[in-house]
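Provided herewith is a single structure, encoded as C-alpha cells, for subsequent inquiry.
All protein chains but one are shown in place.
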C-alpha cells in the first residue's frame, strides 16, 4: 500500500530570489505530494537582505526551512565567486549528511548550483537538474552543461533543451520535458493583471508616484556577465544612457550578487547621483507574484535576465535583450537582441513600443510544470550510476 | 622577437602521486620551453606522507614549488570527499589570485580536478584538461565530462577520446590528440628493464626477499569505486582471496585517498593479520621510474588502476581489470575484464600467465606526449568564451 | 509553573573520544534535567573510526545526535591543525545558527575547543568552559586560557583552577568549582573493579592473552606535544625503549589526532615491526567504563595524558608523567614526573611498582560533578557581556 512506503525526501536548495520564483510551484507540488517530503535548504544571497532577503518571502509563504547556510564571500569578483562555490560545497555536504535526502534538486547554471551538484554527486545522492540543456553565453554556459554531466535526472524546459541534453550523452529515459516552472507562477500571478500596490514606491523604491497602467512603463533587469568582468561598468552605462534618453517611467531592478554586480551597482549609483532621473524607480526585490504583474503590464522588458526570454515569451511582453548573457538561448518572436550600445538599445525599445504586446507562446511551458516535475520525482527510478551514451 | 614577449605562465596542480607520474614529462617540457613559465602547485594527498609524500619526489626531481595547499578532509567517506572538493576550490582560488597564471592545467577525473577546473573557470583563467573524453564507470565518469564542459582546451590521449570530446559539444580547434604523457615516462623508464633495487623490500615493504626477475611476480593496484562505497570491503576481499589462492610473489600497492580507501586498507590489514601471506609485499609508494620497471617485468597487473589499461598497453604487460571502475575505457588486447569474483579473477590471471607478454601498442601514446602538450600550450590561442556546438 | 517555561537549550560539542568520557555524566545530567534540553553535536575525530569512532559509543549509550560535523584536515601537522581549527568554526557557526542554543559548552584546551568558543562568542551565545584554569605546557596552555577569556561561565575542577580563572580577570560569580566530571565516570565504573572482558585482545588488540589481574600490567597513553613537533619521534622512542626494557605486560593506547600523532604512530609501528614485543598490546579505543576498570587495575599508568593526573589521583593508581605536556597541572602524590629519557622512565616506573596503590584523593572531584554542572546551567543567569576585573 502506497501510504506505508517511506516518502522520498527531496532536498531543494534555493540560493537567490530568482530561483525561488522559478521553483515556487514546484516546491508547493513537492510539499503536497503524498509520496514526497520536501527538505528546503535556503542559502547564499537568498538569506541576505541586501539581495532582497528571499528567505522572508519563503517563510511568509509557509514553507518550513530545513537548513540555512551562509556561504557568499564578499568581493563580487572572480576570486570570491570561486571561493563561494567551494564554500557552498563544504556547507552543503554537512547539511546533506545530516538531512540524508533521496535526491537533490538544483536549478540553472549559477555557481552555487555547480557546488550543490558536485556535493550531492560525491555523496552518492541522485542529482536532479532543472533548466539544463539551454544555451547562453558567459561562464553560465560552461557551468550549465557541467551540471548536466554531474546530474542523474534532467527536467528541462523545452524540446530543444532535451535534445541538447541527450546529445551531451545522457540516457534518453533520464530526460523529461516539463516546461519551466517559472511559467507556472507567471501564469497564475497574471490571471488578474491589475497592478494595484498601495504605496508601491514608498515601499520598494524612491521617486514620484508611478503609474503602473499597462504599457506605460519600462522594466530593466541587467545582470553582470562574469567573463566580461572588466567592461561591466561601461556596459551598464550604455543601458543607463538609453533609458535616460527615452525618459519613460522605468522600474529598474538591482542585479544578482555575482562578479561584477558591484560595478553595476556603482554604475547605477553614479548615474542616480549625476542625473537624478525622477522617472527611474529602483527596486531591490519584490514578491514574484507582484513582479509578474509588473512584467505583464510593462511596455517592454530590457536587460539580460532570462525573464526577458522565458516569462515574457509566455506573457507576450516585448523584450529587448542586451549583450552576450542570453546569447544562444531559444527565444520567441517577442525578443529583440542588441549589443552594448545606447543607440541600438534605444532603437530596439522604440520599435517594440510601436509593436506592442505579442501573441503568448508556450515555448517555455504551459503553466503546469511544477506538478509535472513533482510527479516525475515520485515515480521515476532514482540512480547514481551512468555512462556517456557514445 | 620571441625573447621579448612575456612568457605564458602555466599553472599545473598536482594532487596525488599518480598525477605526478602522468605529468612528469609534461612538467619538464613546460619548464624547458622558452615561451612558457611553470607554476607548479602541489596539494592534497601529494603532500601527505601517508599517501607516499609525492612532494618529496617532486622536489628531488628539481622542480620548484610555487605553492603548497593542504585540503584533504579526514574520513575517506562521501561527506569528506565532497568537502575536500569544496575546500580545494577555496584554496586554489587564493593561490591563483596570487600567482595569476595564463592557464591552469588539470588532469583526469578526480574530485580535486573538478575543484581546480571550477576555480579556474570562475576566475576567468583558461582551463586545459588532460585525459578528457575517456569512458569509465563510477563518479569519475560524471566528473571527467563535467570538467570537459568547464575546460577551454582539451589535450586527449586517443582519437576515440577526441571524438567523444567533440560530440560533447566542444569546438574542433580546441581538441588535440597528444597521447598520454604517462606513456612518456613508462617509455623512458623501461628502456633499461633491469630491476635492481638493493634493499627494495627493506625500503618499501615487508616480507622475505623478492625476486624481481621478469615474469616472476604479480602486481596489484585496486582503488575504491566511490559509488560502490558500501561494498568496497567485500570487493577487495575477493581480490585478496584470489591472490591468496595463486600464491605467487605479489607486489601490492595501497589505494589512493578516496571515499572507501579506508575500507580497502582495512581489508588489507585484516587479510595480512589473518593469513600472514609472506609472498605478498605491500607498498605505499615508489618513484614512477622504478614503478614502471616493476610494471614492465610483472607477469600480470591486476586491479582497477588506469595503469592496468594505459601503460600496460604500451608496455605489452598482461592485465586483469576488476569491476566497474575502468568500464568503458578504450583498451588494447592485453586487458581482460572480470567481476568482483575470486574465481573469475584467478581464472583470468592464469590465462594471462599462459599467454605472457603482448605486442606493445601506441593506443595511448608514443612516448612523446609531454613536449607535444607543451608546444600546444605555447602556440595555441588561449580563450575563455565558448558555446556548445549544437 | 515550571513546566510551562521554555527549557534552556544546552549545546555540547564532543570532538574526541576522551571528551566523551569526561562529559558523559554531565551529558546524562543535562538530558535528565527538567529545565534543560540537550543538543549534542558530534564532530572531528569523534566521527572517525580511525580514532575510535566515539560516535558509535555515544549512540549506543542512547544519546540523540543533533548534528554531525566533519572538519579534521588530513596531515596531522601544524598547518592542518590550524586549518582544522578554522574549519571547525565555520562548521559550528552553521550548526549553531540552525540549532539556536541558549549556551554552548566546551571542554578543555584542544584546538576544536578554541574554534567552538570563538564561533559561539561571535554568535552572541554564552560560552560555558569546563576544565579551565589548569596549567600545563605546550600550545594547550595558550589555548586553555584564551578560551577562558572568550567564555562567560567557568565550571572548573579544583580550587586552584578557580583561583587562576579569577586572577585572569573573570568575575567571581561566573566561576564555579564543580570537580571534574571525568571523575564521576571513573568512580561509578570502578565500583566493581573486576576486569572480565571475554576476548579483550581479540576484540581490541593483537598478541597473546592478557592477564588483567590487578597490578599485573602497565598502561601507556602518550599524546603529542605540538610545540615539540620535530622531536616527537624521538620522544616516543624513549618511552618505547623503557617499556621494552621492563618487559611487563603493557596496554598501549594510540594517540589523539594532533600535529605529531602521525610521528607517534610511526614510532609505534616501527617498534612493533622491529621488536615484535608480544607483551605489548595496542588499542585504538575502548568504552570509557571498560577503560577505567583497566586503569584502576593497572600497576602504573605512563605517558602524557591528563588521565595520568586526574583520574589516577582519584583512583589511587601510581602514575609516571613524561615530558612537558602536563607540566604545571596540579597533581596528587601519586604522580612522578620524568623527562624524555628511557633511564628516568624505567627508574620511575620501578619505583611506582615498589610503592603500589596510593590513597585516593578528591583533588579533581568527588564523583558528582556532572549533576552539579547541569544544575548550575539550569539556575545561573546566562549573559554575554563581561569586562576584565582590573
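Side notes on the structure shown:
To keep things simple, chains are lettered A, B and C as they appear, and every chain counts its residues starting from 1.
The working rule: a residue touches a chain if its C-beta (ideal position, glycine included) is under 8 Å from a C-beta of that chain, and two chains touch if they have at least 3 such contacts.
Everything quoted here is computed from the prediction, not taken from an experiment.
Of the candidate positions C:30, C:54, C:67 or C:139, contact with the unshown chain belongs to C:139.
The residue touching the chain not shown here, chosen from C:39, C:226 or C:298, is C:226. Per the touch definition above, the residue from A:112, A:184, A:228 or A:262 contacting the chain not shown is A:262. In the complete assembly, the contact with the undisplayed chain comes from C:119, out of C:119, C:232, C:320 or C:377.
Subunit C residues in contact with the hidden partner, per the touch definition given at the top, are 78-83, 85-94, 96-97, 111, 114-115, 118-124, 135, 137-139, 141-143, 145-150, 164, 167-169, 226-227, 229, 259, 324, 327-328, 384-388, 390.
Taking the whole complex into account, subunit B touches the unshown chain at residues 67-70, 87, 90-91, 93-95, 97-98. Residues of subunit A in contact with the chain left out of this view: 45, 47-50, 70-75, 79-80, 83, 87, 206, 257, 262, 273.
In the analysis below, only the chains that are shown with their structure count from here on.
In a homomeric contact, the two copies may use the same or different surfaces; for subunit A and subunit C, over half of the interface residue numbers are shared, pointing to the same surface. Highest C-beta contact pair count among chain pairs: A-B.
Averaging Cα coordinates per chain places subunit A and subunit B 39 Å apart. Rounded to a whole number, the gap between the C-alpha centres of subunit A and subunit C is 50 angstrom. For subunit B, the set of residues that touch two or more other chains comprises 79-80, 83, 87.
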